[in-house]
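Taking it in order: structure first as C-alpha cells, then the write-up.
The complex is shown incomplete by one protein chain, all other protein chains being positioned as in the whole.
Take a look at chain A:
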Amino acid sequence: MEAVNLLSSNRYTEKQIGYLFISVLVNSNSELIRLINNAIKNDLASRNPTFMGLALHCIASVGSREMAEAFAGEIPKVLVAGDTMDSVKQSAALCLLRLYRTSSDLVPMGDWTSRVVHLLNDQHLGVVTAATSLITTLAQKNPEEFKTSVSLAVSRLSRIVTSASTDLQDYTYYFVPAPWLSVKLLRLLQCYPPPEDPAVRGRLTECLETILNKAQEPPKSKKVQHSNAKNAVLFEAISLIIHHDSEPNLLVRACNQLGQFLQHRETNLRYLALESMCTLASSEFSHEAVKTHIETVINALKTERDVSVRQRAVDLLYAMCDRSNAPQIVAEMLSYLETADYSIREEIVLKVAILAEKYAVDYTWYVDTILNLIRIAGDYVSEEVWYRVIQIVINRDDVQGYAAKTVFEALQAPACHENLVKVGGYILGEFGNLIAGDPRSSPLIQFNLLHSKFHLCSVPTRALLLSTYIKFVNLFPEVKPTIQDVLRSDSQLRNADVELQQRAVEYLRLSTVASTDILATVLEEMPPFPERESSILAKLKKKKGPSTVTDLEDTKRERSVDVNGGPEPAPASTSAMSTPSPSADLLGLGAAPPAPAGPPPSSGSGGLLVDVFSDSASAVAPLAPGSEDNFARFVCKNNGVLFENQLLQIGLKSEFRQNLGRMFIFYGNKTSTQFLNFTPTLICSDDLQPHLNLQTKPVDPTVEGGAQVQQVVNIECVSDFTEAPVLSIQFRYGGTFQNVSVQLPITLNKFFQPTEMASQDFFQRWKQLSNPQQEVQNIFKAKHPMDTEVTKAKIIGFGSALLEEVDPNPANFVGAGIIHTKTTQIGCLLRLEPNLQAQMYRLTLRTSKEAVSQRLCELLSAQF
C-alpha cells in the first residue's frame, strides 16, 4: 500500500522507489494491481515526460499480460499524440513492442498504425529507431497494414546513407552515420519483397550499392568500432540483397564482398561472412559465385582456431555442395572429422552421410564413404546412417558385389567398430555369395571372419550376426555343419539373453528340419525395402534441417528423441522371417512385408526431396523415395500399403472390371495430432489426361490423430496409356507444411481380362501377331530367385490368364488376355522363358498395338 502511495507521489525520487517496488512485487498481488495500474495510468496522463518515462519503463520491464490488458489501449495514443516528447515517444514505441511480443492479441490495431508508420519521418533519429523496431515486428504479423512503411523506410535509408558523416551529429558513431537505425531499416525491408514501384526500387538498389561501395573505401578511422559499425550495416544490406534474391548483379557483389571477409583478420567478420554465405549459397544467382570460395572455406575448416567459426565453415560447405564438388567436399569433411571437435562430430557425420547419398553418381563411392565414416567416427554414426547404407545396397544391385567385397576387406582390420560389424554382417549375409567365388573370401573364411568379431559385440549385433549365419546356411550349404555347431553350442543355445537364445534355437531348428527349398524361400534375399527406406530418409531430413537454417539445437533434440523411439532395427525383419510359414512367403515374395508387419514409420520422405529440390519451387513434391518400388509391387496386386512415413500411411484397395475401376485410398494419421488442411490431389499429366478419367470427391480437410479417412477414386480407362497418375498430398502437421507425392498404381494391365485358350489357338493367334511392331521382347537378369510358383502367381496377378500345357517347353510360361479400354479392346499374348543357368528371363509380348506391347513388357519385366 505504501508503495502505491509512493507511486502516486509527485516527487521524482519517491515515484522512482515506488516503481522499483512494483517491479519486484507486481505479479504477486492482484488486489493491489488495480491501484498500481491506476497510478501508472495517472503518470501516463501526466504530461510530465519524466513520470511518463518511468511509467513506460515499468510497463515494459514487467511486460506481463495484465500490463498488456491494462495499457495496450493507452500506449498507442501516447505514441502518436502530437505533443508527446521525443524521449517519451521512444519509450512508448518500445513499450508497445514489448506488450505486442508478450500478448499480441491485446494490442489493438487501428488508425494509429498509419500514424506510427509516419514516425519513420520523424526529426528525431532516436524516435525513428524505436519506431522502426516496432514496425518491423508489427509488419511481420500484419504485412498489409504496414506496407506503406517500405517506401518511407527506403527514403529514410537513402537519406542516411548519402549523408555526410557529420550531418547526423550525435547519431554518427565513429564516422558511420546512424548505424543502428540503418540496420533496423534494412531489417524492416526484409519483411517485404522487393518494392514494386520502380522509383522506390531504384532508390533502394542505389542505397545498397552505396553501402557496398563504402565497404571498399579506406576506413575513416582505425578504430575497430568504426569498421564494426560499418560492417554491421553492410551485413544487414547483404542479408536484404539475399532476401530479395532478385538482383544478380548485387548478389554477386555481395558474394565477392563476403569472399573478402572470409580472409579478413577479424574473426568476427569471418564468422559472419561464413554465416551469410550459407544463405547466399541457396540463391540460384550466386550459387556459382559462392562455389569459387570453396578453397578458402576448406582452409577455414582446417586452420580456424575458433570452433564456432569452424562450425559455420562446415555449414557453408554443406550448403554449397552440389554434384560437381561433392567428392571434394565429402573428402574434406571426412578428413576434418578425424580431428573435429567432439561437440560437432555427430552433425558432421550426418552431413557427410546425406551429401554422399544425395550426390552419389557412383554408388561404390557412396559405400566407400560411409564405410570410411564408420571407421573414422564409428561412435557418432547413428543407426539411421548404417540402416541407410544397407538399404541402398539392397536396392541397387549394381553395387552389391562391390559392397560385399569392401566390407569383407574392412572387416579384416584387427579392430573395427561395431557399426562396421553390423553393416558387414548384414551385407555378407545377403550378398556374401557374390564374392564367395574368390578363394580368399570363401564362405568359410567369411564366416570365420564374422565369428571372430562375434564375442566382442553387444547383444543386438550378435542377434544380427546370428541372422547372418542362418542366411549363410542357405547361401553356402558347405558351411552348414560349422554354423550348426556354433548355434548348438551352449553359449548360444543357453544364452542368458532371450533374444539370442530364441534366435539360436529357431535358426538351428530351421536349418535341420527345413528342406533346401523351404530354406531358400525363407532365407531369400531381402526384397528391396521401400517403407524402411523412407524412414531413414526422414531421420536424415530432420538432421538435415539445421544446415539450411541455423537452428541446430532443435533438431538435435528431435533427433535424440527419435533415436530412442526409433524403428525396429532392420535385423528384426530377418527374425520375423525366421518363423517358417511358407504360405506367407508366397504372398510376401514379391513384396516387402505389408504394413502390419511393422515397417518402421518414416516421415516426410517426400519432404526431404522437397528440401533438396526446393529451388525448383514446384508445388507438387517430387515422388517419395521408394515409391517406385512400391509402385512396382502394385502392378501385380491391388491391395496393400502404398506409402508410409512417420506421419502418414496410405493404403490402397482397388478393383477393376473391364475398362472401369474403383480405388479406395485410405489415409491414416499415425500421429496423435491433427492434420490440418489435408488435401490430396490427383494429378494426371497432359499426356495421360486424354487416356484416363479419374473422379473423386475431396476429403475432410482435418484428419484427427490416429484416425483414418477414405477417398474413393472412380477410374475409367479411355484408351491405352503409359504414365501413371500422381497422388499429391499436402497438409499441415504441427505448424509445418508437409508435402507427399506418390505414383498411384493405376497401370494398363489393371484392365486386363484373362482369356483361356488351347495350345492350338494360342499359337495361331501368336502367328497372326507376327508383325515386327507388334512384338516387344526383353531379355533381362532375374532380380529375384527364379521360383516357378511365384512366377505363376505374378503372371496371374498381372491380369492375364496363365495357360498351362501350351508351350512345348514346360518351363516356359505363357499367358493371354484382353486389355479393355473405352475405345478398343486389345488382345495380348505373352511368353516368359526362364533360363535357370544364366539366371535370365526372356519376355515376349505380342499385342495388336505397339505401345501396349511396349508398356506391358516394361511393367512385367520389372516383376521378376
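The rule we apply is simple: a residue touches a chain if its C-beta (ideal position, glycine included) is under 8 Å from a C-beta of that chain, and two chains touch if they have at least 3 such contacts; residues count from 1.
Everything below uses one rule, namely that contacts and distances are computed from a predicted model.
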{"item": "Chain left out of the displayed complex - its UniProt protein name, from \"Large ribosomal subunit protein uL10m\", \"AP complex subunit sigma\", \"Tubulin delta chain\" or \"Trafficking protein particle complex subunit 2-like protein\"", "value": "\"AP complex subunit sigma\""}
{"item": "Among A:F71, A:Y192, A:Y271 or A:F864, the residue in touch with the chain that has been omitted", "value": "A:Y271"}
{"item": "Listed residues A:I33, A:A55, A:A72 or A:L94, member touching the removed chain", "value": "A:L94"}
{"item": "Touch criterion as defined above, residue of A:F71, A:F146, A:W180 or A:Y318 at the omitted chain", "value": "A:W180"}
{"item": "Touch residues of chain A, complete complex, unshown partner", "value": "1-3, 5-6, 11-14, 16-17, 20-21, 24-25, 28-29, 50, 56-57, 60-61, 63, 87, 90-91, 94-95, 97-98, 101, 125-126, 129-130, 133, 136-137, 170-171, 173, 179-180, 183, 187, 225, 228-229, 231-232, 235-236, 267-268, 270-272, 305-306, 308-309, 550-554"}
